[in-house]
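The complex appears here minus one protein chain, its other protein chains still in place.
Right, subunit A next:
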Amino acid sequence: MEFDDKVPIYYQIKTVIYDQIIAGQLAPGDKLPAIRQLAVSLTVNVNTVQRALREMIDEGVVISQRGRGNFVTSNAEIVEQLKQELIDRYLKQLYDQLHRLNISDEQIVNEVTAYIERQGDLNDDNTES
């Protein structure tokens, strides 16, 4: 995979794995690939994968079982919280940028609603053709 070399690699590895957990590609209780296997598939250093894992373990999202490997937590609450944090982060970005342009809260809500409707239409068009 391609990394942005301006951002710490361990942080980007964490983001990739968290995205997979939120999207359900990695289900609660699933075993993560072995460290070296992760390193090879992401083309990164084993130590960097280890650092990303340590942080995910500290944050309670990944559970390390000695001798058995690393697992996605089966605590649905933690996964839900992770998802909420990600949504908040993207919304904050959007809100901050629009707010800086002096666009009112009401208009932001209207624009987002209208945008979603347009996207919906687009998706319908695509499925028809």
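Here is the rule we go by: a contact is a pair of C-beta atoms (placed from the backbone, for glycine too) under 8 Å apart; a residue touches a chain by one contact, two chains touch by 3 or more; residues count from 1.
What we mean here is this: contacts and distances are computed from a predicted model.
As stated in its UniProt record, the chain not included in the shown complex is "ABC transporter ATP-binding protein", which appears among "ABC transporter ATP-binding protein", "Acyl-CoA dehydrogenase family protein", "ATP synthase subunit a" or "Biotin-independent malonate decarboxylase subunit beta". Of A:Ala39, A:Val61 or A:Val79, it is A:Ala39 that touches the chain left out of the display.
Within the set A:Lys6, A:Arg68 or A:Arg100, the residue that contacts the chain not displayed is A:Lys6. Counting over the whole complex, subunit A has residues 3-11, 36, 39-40, 43-48, 51 touching the chain that is not drawn.
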